[in-house]
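Complex shown without one protein chain; remaining protein chains in place.
Per-chain numbering from 1; labels A, B and C assigned in written order.
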Amino acid sequence: MKVLFFARVREQLDCAGLELPWQPAFCELDALQEHLCQKGANWRDVLSQENIIRAVNHSVVDSSCVLTDGDEVAFYPPVTGG
Amino acid sequence: MKVLFFARVREQLDCAGLELPWQPAFCELDALQEHLCQKGANWRDVLSQENIIRAVNHSVVDSSCVLTDGDEVAFYPPVTGG
Amino acid sequence: MQGKRFQVSVQQADFDVSALQRALMQDNHEEGAIASFTGYVRASNARRDLHTMELEHYPGMTENSIRDILAQASGRWPLLNAGVVHRVGALRPGEQIVWVGVASAHREAAFGACEFVMDYLKTRAPFWKRELGEEGAVWVDARESDTERAKRWLEIDE
Partner (left out) sequence: MQGKRFQVSVQQADFDVSALQRALMQDNHEEGAIASFTGYVRASNARRDLHTMELEHYPGMTENSIRDILAQASGRWPLLNAGVVHRVGALRPGEQIVWVGVASAHREAAFGACEFVMDYLKTRAPFWKRELGEEGAVWVDARESDTERAKRWLEIDE
């Protein structure tokens, strides 16, 4: 499973992305996020920011959702293009 | 005084414009228009059409107005550019 | 901020939208947004197969009325530069007729002013279209919907 970070989130984590071997614990987005938060205090701080946007397979999700092996998950701040 | 006709009005009158020597009778737009109507039945028909627009010195006027020697008056149908 | 520039041209020749848009940019790079509109001669028509569109205008008044429309737009929105090019003469389907471009710091003003200028151009500037097709020449009728669109701006004022 691929996890990506963009912009300010990527910079704050000093990490552009991770490849995680699939675990049953990742079957929900909230559970995956909690797993990432356990990587350290900085990870918990950054991923707990209120305005963080989550996308699963290129679609923004408003609440937790079911994940399956091979999904691509991204965490990023509000967009500022255009 | 210069009087101009455009588009359908010009075609219906078969006249693009006239140079009229100034007369005190032309001191009002309505009076000038009545003078033109007296040129023949066709002129009266064409210039009496309801949607005719009148411009004096490049500005559209909604009602009759005072004219002075040297003014440029135009009669034309609703515009269709753009 | 440099002074506002209004470019107005009534011409037979075709035009290049890239060049027109570049001419709206100032050296100090204040522009964040350019909204533009280009009108084209459409091939299809309810009444006939169009082969040529003829555009007549009132020289002198045309340019004055377009400048007046641009001045009104710049009273409503914080514009930097704006331009209008309108072609006259004989045009074929697919050809460009009119271009309106508006530069501003932000897109809200650019979009609003561009649409306002087009609505007013359609109902105020002295241009007339005549369609030449298989059945001869026909003057285009003014559209009631254009008058209604132009009236919106008066309602917004109230």
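The rule is short, and it goes like this: contacts are C-beta pairs under 8 Å (C-beta built on N, C-alpha and C of every residue); 3 or more make two chains touch, one makes a residue touch a chain.
Just so we're clear, the structure is a prediction, and the values are computed from it rather than from any experiment.
Every shown chain that the unseen chain touches in the whole complex is listed here: A, C. Considering the complete assembly, subunit C touches the hidden chain via residues 16-19, 21, 25, 28-44, 93-94, 105, 107-108, 110-111, 114-115, 118, 149. Contact between subunit A and the absent chain runs through residues 4, 6-8, 11, 51, 55, 58, 60, 74, 76-82.
Just so we're on the same page, only the chains that are shown with their structure count from here on.
Mean C-alpha positions place subunit A and subunit C at a centre distance of 48 Å.
Here the spacing of subunit A and subunit B, counted between their Cα centres, is 73 Å. Centre to centre, using the average C-alpha position, subunit B and subunit C are separated by 26 Å.
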